[in-house]
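Left out: one protein chain. Kept in place: all the others.
By written order: A, B and C. Residues from 1 in each chain.
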Amino acid sequence: MSHNTFGHLFRVTTWGESHGPAIGCVVDGCPPLIPLSEADLQPWLDRRKPGGSRFVTQRRESDTARILSGVFDDGDGPVTTGAPIAIQIDNEDARSKDYGDIARAFRPGHADYTYQAKYGVRDHRGGGRSSARETALRVAAGVVARKVLGETVRIRAGVVQLGSHRIAPEAVDFDAVYDNPLFAASADVVPAWEAYLDGVRKAGSSIGAVVALEATGVPAGWGAPVYGKLDAELAAAMMSINAVKGVEIGAGFGAAELAGEANADAMRLGEDGRPVFLTNHAGGVLGGISTGQPLTARVAFKPTSSILTPGQTITRDGIETEVSTRGRHDPCVALRGVPVVEAMAACVLADAMLRHRAQVG
Amino acid sequence: MSHNTFGHLFRVTTWGESHGPAIGCVVDGCPPLIPLSEADLQPWLDRRKPGGSRFVTQRRESDTARILSGVFDDGDGPVTTGAPIAIQIDNEDARSKDYGDIARAFRPGHADYTYQAKYGVRDHRGGGRSSARETALRVAAGVVARKVLGETVRIRAGVVQLGSHRIAPEAVDFDAVYDNPLFAASADVVPAWEAYLDGVRKAGSSIGAVVALEATGVPAGWGAPVYGKLDAELAAAMMSINAVKGVEIGAGFGAAELAGEANADAMRLGEDGRPVFLTNHAGGVLGGISTGQPLTARVAFKPTSSILTPGQTITRDGIETEVSTRGRHDPCVALRGVPVVEAMAACVLADAMLRHRAQVG
Amino acid sequence: MSHNTFGHLFRVTTWGESHGPAIGCVVDGCPPLIPLSEADLQPWLDRRKPGGSRFVTQRRESDTARILSGVFDDGDGPVTTGAPIAIQIDNEDARSKDYGDIARAFRPGHADYTYQAKYGVRDHRGGGRSSARETALRVAAGVVARKVLGETVRIRAGVVQLGSHRIAPEAVDFDAVYDNPLFAASADVVPAWEAYLDGVRKAGSSIGAVVALEATGVPAGWGAPVYGKLDAELAAAMMSINAVKGVEIGAGFGAAELAGEANADAMRLGEDGRPVFLTNHAGGVLGGISTGQPLTARVAFKPTSSILTPGQTITRDGIETEVSTRGRHDPCVALRGVPVVEAMAACVLADAMLRHRAQVG
Partner (left out) sequence: MSHNTFGHLFRVTTWGESHGPAIGCVVDGCPPLIPLSEADLQPWLDRRKPGGSRFVTQRRESDTARILSGVFDDGDGPVTTGAPIAIQIDNEDARSKDYGDIARAFRPGHADYTYQAKYGVRDHRGGGRSSARETALRVAAGVVARKVLGETVRIRAGVVQLGSHRIAPEAVDFDAVYDNPLFAASADVVPAWEAYLDGVRKAGSSIGAVVALEATGVPAGWGAPVYGKLDAELAAAMMSINAVKGVEIGAGFGAAELAGEANADAMRLGEDGRPVFLTNHAGGVLGGISTGQPLTARVAFKPTSSILTPGQTITRDGIETEVSTRGRHDPCVALRGVPVVEAMAACVLADAMLRHRAQVG
């Protein structure tokens, strides 16, 4: 978490602006001998890429990822070598002229003002460095992280709340997520949600959402006291995603209303003689270390700030004005956030796995 | 956030167990020539220390902090020298026998099981390293951080929700916090909350709570893209506090229900010609960089896991048993969490200040 | 210094193999508003690039660097934006077949064996990740570092010893370095050294050398106790360069033979009333912090391991064999190491400058 780098041992550094020639990442610290090719990356990138449905931005990007280093094929197919893995995606549809009129005005809800305030300069084209386009690289890195984790750890996420429309906890079905264009964690809500989001979209508006995350197969013992807590790392990872405004683990904010008797997860011995928890209010983490239960979290996304309705703002020269987004945008940025949430969880867990292995063997 | 160290440039490393001889921290990277003495630390430590009211644990600790290095008095009073500042607090009331019967059983909701699973050994006495006693050092480090930040930045927190009892946002008054034993951010709720928490306490139960945080005076420009986001650092800092299960910035989870028009904070020019935001749904952060508005966050604490009611659990030898806490405990751990939330915010901001100064000057 | 990343605040991450499609680096933490274009990089890269004379490898690489992110031209020419700067160089002349016969044999003196031992796989083509080709990126990053440092700090290096041929300390003239193909720090030695190195080259042999470094204009106060010492950072930077086997600061190993009276640099007041040192055995560093005197160091390079004479070795399948280098190589790898030494010094100093500014302002 050092500016543009994430992770301690499984380290991801990203670079690139929305409308520059390309974006890329370097994944360092990856174990060797893991089969990895560009074909592994593409299906995951496709889930996040623009243009996939009417509910996401119509920017045309194939999001084709190339691996430029760190893998080698010595006859049995490409494997990681332990050297840094450079992944690169060219920007193809960078219509800078779309953004010409906002070169000077700060779009409300965007990072335009803060980048200018911090650096005294900003690449305004499409949001530059602050564009959600950067998250494609998180997805790519997440694929590598999943490979590091292996088959046992399964990471899934999905939209469980769209605006004020909620999926009941007992109805959450992560298997449904990639079968509907809303990334909804229930097939049942899709028709109603589609109608609702169509309305939002046609009005040139946007809406927030909540994404739920679940990682199963995480063994007990990953994470570390007291500042390297697994949930602290996860919270940072999620909050680093564009538009995220809240993170909760397990019972989360709901735990604030619980009595101690209701919140503590009782332990018994399972049929195989191994410890089992009867509930999972902890969300799979106690004292910053995984319990062996599913790791569960919920992530709140604000609505896309790019909307049709003109918003009051100022220019960098200190003139009051109004600005609206005429370019392409997502009516609900959380949708494409689903694979990003999964990817960041994968990176956190791969890092935790390596760190655990380092200290405990 | 490397195991037991927090921060990048303003770095805090803590050590010590609940029932060891002492606990301590090392604050490295502190700017020189800042007046600092033990007398500066004590008032803040006293706010967190046990035994202050019937609503917190009755463990008797004076929590007297000694500064063992990094300050020097050359005639004008002690100032920081730029060298690491070691702060130490002796453990005085470590009644290990209170915990003798839980040496083998894993207390539900505590980190007993996960520490054992990770390390194969744990200092069970009073929770050892996972005890909330460690947070005294965060408070001490937070005092140093406040000194680094100076008078302009003001950091305040308070309990705004106790169980299901809420203080309305418009009624939040941080000035009230340290004038009542509940650290409640409103004097009005205190009688009712006291009655309620007395009931919880007498029943040997516990309850969760939400702590609100506000930092004013933070200039626009602190923080960094994209993994070093100010809100990502803040989320990690808060989630690293014992018992915290959720963090939200600005509108937080509420933003998930907002339309883009409602969420985006419009900008105008103030009377002094400087940018002003008409609302603050962003909570003072856009794109991971501070806007100059108040930094606002809310932190959810789970109920204390130590309760009188016996809970089902197992021993490390794999035997099913029940365990209850007969030792001293806090009926609502969030109360003493208030100064800890403030301290962690101070550490995050001091670190952000130094990092900003490094890159931008 | 985390695997493939160098620096704390001015951070350089490199990636790429000798015979992959490209090599690249990401420079993160660079201050904004620094003019920077590809034209700035090229002259320095040209100094290191192959094919420049008969004394360096004849591999044909234009070493044309492209900047893919982190700079923006808002009308007054491209400047850094504070975002990560991605620099990329395509590999053009990657004759993998030259190396076909050494795919299995470990070349003595190279990292072939150790990479295989560590990772169980290696990109053997041209040395893969361990190739000195990576140092082109150090030179590119060094250009950015020089820009951060500004005009006041001047960093120069040159060959002062070639095999057993030495330039006397009082004859060292860094102005001569880039005017002769040997990067010798004296024009006087060039004819004799050329004749000597021609002999080495024609014999298919190689020879070691020592490069001297001097940085002037470094103000007193950069660096930090006690593990972040400026000379410790510099030593790590130099030792991380391919083929380097020794580093000394100031009087270096010579200081081992000095008495305290001879070694300590006396201080007086200069004409301007500022402190001056009468000698500089310290090499510009005391206690890990710069004194304001020139920073001086010497760096020992071993001879190129690629030589024509067959050397005894084994294959990765455990068979004894002999291997010689028929590909292109440098008779003295230290020559092209000169701009690399300068670049690493620039990176160390830029990092130290930002770190100092962070802590002290």
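Here is the rule we go by: a contact is a pair of C-beta atoms (placed from the backbone, for glycine too) under 8 Å apart; a residue touches a chain by one contact, two chains touch by 3 or more.
Computed from a prediction, not measured in an experiment: that's the story for all the values here.
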| item | value |
| --- | --- |
| Chains shown that the absent chain touches, full complex | A, B, C |
| Residue, one of B:Asp46, B:Asp123 or B:Glu194, that touches the chain absent here | B:Asp123 |
| Residues from subunit C at the interface with the omitted partner, ascending | 1-6, 8, 12, 14, 106, 108-111, 113-115, 117-120, 129-130, 134, 161, 163-164, 200, 205-210, 220-229, 231-240, 242, 245-253, 255-269, 273, 275, 278, 281-283, 285-292, 300-307, 309, 311-314, 318, 320, 334, 356, 360 |
| In subunit B, positions touching the absent partner | 2-5, 11, 13-17, 20-24, 26, 28-29, 32-33, 66, 68-70, 72, 74, 79, 81-86, 115, 118-123, 128-129 |
| Chain not shown, touching residues in subunit A | 9, 29-32, 82-83, 225, 354-355, 357-361 |
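By our rule, only the chains that are shown with their structure count from here on.
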| item | value |
| --- | --- |
| Cα superposition of subunit A on its sequence copy subunit C - rotation in ° rounded to nearest 5 | 180 |
| Most remote chain, CA-based centroid, reference being subunit C | B |
| Chain pair whose interface holds the most contacting C-beta pairs | A-B |
| Per-chain CA centroid nearest to the all-protein CA mean | A |
| Chain centre separation (subunit A, subunit B; CA means) in Å | 26 |
| Separation of mean Cα positions, subunit C and subunit B [Å, integer] | 45 |
| For subunit C, residues that touch 2 or more chains besides their own | 29, 32, 82-83 |
